[in-house]
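As you look at this complex, bear in mind that one protein chain is not there, while each of the others sits in place.
Read from first to last, the chains carry the letters A and B; within each, the first residue is number 1.
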Amino acid sequence: MPHLFFALSLIALALMLAVVWQASAPAWKTYQREFHRLESVGEPNALAQNAMLTTPLDIRQVLLPGLQRVDRCTTCHLGVEDPTMKNAPQPFTFHANLAPHVPAKFGCTVCHGGQGLATGERGAHGRVQFWQEPLLPKEYIRASCGRCHKEGEVPGVPELAEGRRLFETQGCRGCHKLNGVGGSIGPDLTEEGAVRRFPEWLARHFLDPNAVSKSSPMPNFHFTKEQARALTFYMLSLTSEQMGTYYSSVRLIPSAGYGRQLFVEKNCIACHSIGGVGSKSGPDLLGVTKQHSSGWLDEQLVNPQLVYPGSSMPEYDLETNARKAIVTFMALATAEDARSILSRRARPLTAQEAAIEAGKQNFARFGCVGCHGIQLQGGVPNPNSQGGEVPSLLHASDDYTKQEVIKIIQNGKAPPVENPKKPVPPLYMPSWKNVLSEEDINRVADYLWSLQKKRDAW
Amino acid sequence: MNPIRDAWQSIFRRDPLSTDKGKSELVFLNVWLHIHPAKVKKENLKVKHTFYLGFITFYLFLILVTTGVALMFYYRPYPPQAYQDMKDLEYVVYLGTFLRNMHRWAAHGMVICVFLHMCRVFYTGSYKRPRQFNWVIGVVLFLLTLGLSFTGYLLPWDQLAFWAITVGTNIGSYAPLVGGRIRELLLGGHSVGQSALLRFYVLHVALLPSAMILLIMVHFWRVRKDGGLSRPVWKLKAESSAKLVSIGAPAEPAFRVVPASQDKTYGLMEVVTGKPTFETVTAEEEEDTVFSYPYAFFREAIALVATVISVMAVSLFWNAPLEEMANPAKTPNPAKAPWYFLGLQELVSHSALVGGVVVPALAVLALVAIPYLDPNPSRRPADRKWAIRAFAVFALVNVVLIVIGTLFRGPGWALVPPWVHIAGAE
Partner (left out) sequence: MNRRTFLNWGTAGIAALCSGIAVSLAAVVRFLTPSVFYEPPQMFKIGNAADFSFGPPTFLAEEKIFVFHNRETGFAVASAVCTHLGCTVGYFQTDGRFHCPCHGSVFGADGAVAHGPAPRPLEWFEVTLARDGQLSVDKDRVVPAAYRLLV
């Protein structure tokens, strides 16, 4: 009896030692030792070298409560901020162009993806089951810029702006909701960047939806590779990041391009001129950054009355970085910019033209083109509906009066079914009366009517 | 006067273990060990009779308490942090993965062993008088084990946990009249959320373990007072076996007085003295007894070390699962309860009220009633064929239902062969 007990105790002890041994040799310790060895080579004397080699090994962590993340990537990726490691092998390689996104304030995973909590390679790179944010491939990393920088442009990442433009003009909202506006036929895309961070899937999806999503009623928009890429970038940026105050305060990029966008949005040319081109009500702005400090200009944008009491310049409620952007634009704005801004402004429209133009904008913005086509040609397959596809709107006036069309837009319409025994057609006309005002719907009808093909005279 | 010897003897007051007196005193002068008798009958030690399942279940419970307390140092029972702490245990805490594995596999082991222990007690007829109420306490301990396992299942706050508990609490809500209220009390709300996590945590680390420990104490005490561990009395010599096998037979008075041996009297705190009313050790059986130390203790110690080794070995090689973080908006298909409730879920899929409430309630009531309804005074298996067959069927039905629920049910709870999909939530 005691022999058996003793033998079993030895086995238990052996198992305990096995557990302890297993726990004391994680891979990251090997990487850290190797890195210290590499670093010690660059040290000037034996004492410093020894100090480097005997640096204690521990898990390194960047706590980011403002981004609700914890990143432990630097446990292995020790050389990201060390320029002498430019040619070192991974995981020690130096990360160029980090500023202003220093690891201490931003970590790594918010741009690169991956599982920041992990300390092993596979787990940390996120390519494991049950982790929804794997490491992004190199060519898609810049899509992450759009996770925080949602307004304006991001210098160096034109794909984001292009993706957003395509989304708004190709009619995606007809079937997909984004931030509460859009149709319910396809999935809501407001958090698409959070739930589906698989760029290869997204790109293939845009090139041919049915190849990746078998029974999807989404039509093939025949996007080019570049367009699919831009849309993929845009999708990846659709996350709702919880950002602490520091991050929300620096979110807007004060670039000249954004400044120009704001200049146009706020219609500054209505009162100001640049190099003589523009309106004469307010002062000319050419070279204004040489005459006044940026602090003075900033104050002017915040509180125009302070500097010029009685000024008719309105108070714009602009964030710090938005004001910075405008000032940045002012530093390079020329008369040429003013001319180009003026020429883009629409010439005054008649009331009729304005209504049709507004209707056209609505038609694109709310996604009607997604099913009915940019030229109203229809043709999107709708299995088991009579006719088998979404109808063209070019002959709507043959079958309906304008009032009937307005009613259909307001209340929606299920397509007539071809074969009652087969499944109901997946695409239908949704009801828009809760989304669009009566005026907006009337304008859409005006736009449609302006495009009706005249019936051939018999 | 040797001061060192004095100091030693002030702590360890017994005689040396080489003496009989010392062996006895080790048991009855020691607060931790005196649940044992100083001497046990040899048949009490038979492995093939009890398989030491009761001990193993208890040891698994001890492993669970130890590893559980260790894990408590690194776990916060609030929804987003709970999942992060599970990841921290996996990646950052020294021995975190190992301890979590120990805890999970010991938990599964305990549910299995407590069930097997119940089967064994039935098979050896050890629930018969005077041990009926101890069987009832055992059933309550079984239910507490399931409750502890269920409350602990939610704590990782991953998809597996969240939906298993959603399904489990919904099954419970089918109970008539009180079902909805019980579910509301458990969840602290209408659905599984941060209140549910906190309540389940309190139940899991404080309330249920306290109840468990108290009832275990009663359970062990009763075993001792009822004459010690179960032994195959039908295998003893004919006359004594005849006497012992038919304890409390209906034709005889409720308490059968056994003639006391001449050398033994029993005193109870010098207030009551008297003769024994249940079993006593007769002169013949005296030869069949051995000292608890070392015979019983070494066997129990071996069972303990063997249990620990098994759990450690499994924990070294198999990791407890952790799926993605709980997402109320995304239901896995199929959503399955923890495995020990899958039999229940299978029944519920056929009928919510009958399957989910009536049948399980009747099953528990029937279990509790077994010792009181059993008319057969004999413990010999040969005399109880039909009882044993009936219980075997009951056990088998449970196992089969769980197997069906685990391996044969796929998306939409449709029947699919086990090789088509992976068991459990996707």
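One rule holds for everything that comes next: contacts are C-beta pairs under 8 Å (C-beta built on N, C-alpha and C of every residue); 3 or more make two chains touch, one makes a residue touch a chain.
Note that the structure is a prediction, hence the values are computed from the model and not measured.
All shown chains touched by the missing chain in the whole complex, by label: A, B.
Of the options A:36, A:72, A:147 or A:173, the residue whose C-beta touches the omitted chain is A:72.
Checked against the full complex, the one of A:81, A:151, A:299 or A:319 touching the unshown chain is A:81. Considering the full assembly, A:104 is the residue among A:53, A:104, A:211 or A:332 that touches the omitted chain.
The set of chain A residues touching the chain not shown comprises 2-3, 6, 9-10, 12-13, 16-17, 20, 58-59, 61-63, 72, 81-85, 102, 104.
Residues of chain B that touch the chain left out of view are 70, 73, 88, 92-95, 99.
We take it that only the chains that are shown with their structure count from here on.
With centres defined as mean CA coordinates, chain B is found 55 Å away from chain A.
Considering their complex, residues 1-2, 4-5, 8-9, 11-12, 15-16, 18-20, 22-23, 59, 68, 70, 72, 115, 117-120, 123, 129-132 of chain A touch chain B. Residues of chain B that touch chain A in their complex: 80, 84, 87-88, 90-92, 94-95, 98, 158-159, 294-295, 298-299, 301-302, 305-306, 308-309, 312-313, 316, 322-324.
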